[in-house]
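This structure is in structure tokens; I'll ask about it shortly.
Omission of a single protein chain aside, the complex is shown with its protein chains in their original locations.
== chain A ==
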């Protein structure tokens, strides 16, 4: 048994209660939802906090997937399994189910949450790549109920670092809905449940035969999940084609910044960035057309 350092435990009864606890305890406290990243880090004593604030009782407030006319809103405490099984997401953004099928295992998916995944800000994290691909907006609530909305680029400020302040909590993720959308996700891992060697998400928006907009999000090839504006620029207004996917893949490989580690060499990861960009774009276009 790995033994964490001593800590105190509080159980929040509402979002406002959680924020008031954070206000009082500040940086010595950490929110815990699914705990699948935080607890292993604590057990290895890589993370040591004086307080854990358990927000699992807030699922009634923060666990939902709601379709609106312009956007899909997802509560931060929505669990992986709920994302995987959501008919709203299956219809609007199949990239979610693609990703969820390759996130860890059913035990983790029963507990882990969308908000926890984003707040962990692991460079290899899948849902961050998905949200980057879909140009998500993150709703952060602070003391007094004040809310601010930030883009994914603003949300992740570095590896394991987010824009959420010590007395704030991520409450919702908003995904803009535009017509003609297709999306897909692909991941290469050494083994089920391992972090991605590289993963890629792609979304395209078609009008007639042409690409109105396209986005690609890559994980595990840089300090944070990476959106690649150059790919969007190159694809906009073009007809989908294999040569276009090739071009996008080449941009992906050039734009990322992988490192060599146990999961693979930097060269291989760069190759995968291209390969998975091509594959997910191809699939996203197929879906947009169908």
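Here is the rule we go by: contacts are C-beta pairs under 8 Å (C-beta built on N, C-alpha and C of every residue); 3 or more make two chains touch, one makes a residue touch a chain; residues count from 1.
In this text, contacts and distances are computed from a predicted model.
Missing chain, UniProt protein name: "Carbon-monoxide dehydrogenase large subunit", from among "Carbon-monoxide dehydrogenase large subunit", "ABC transporter permease", "Chemotaxis protein CheW" or "ATP citrate synthase".
Residues of chain A that touch the chain left out of the display are 1-3, 5-6, 40, 44, 105, 188, 190-195, 197, 262-265, 268-269, 271-272, 275-276, 279.
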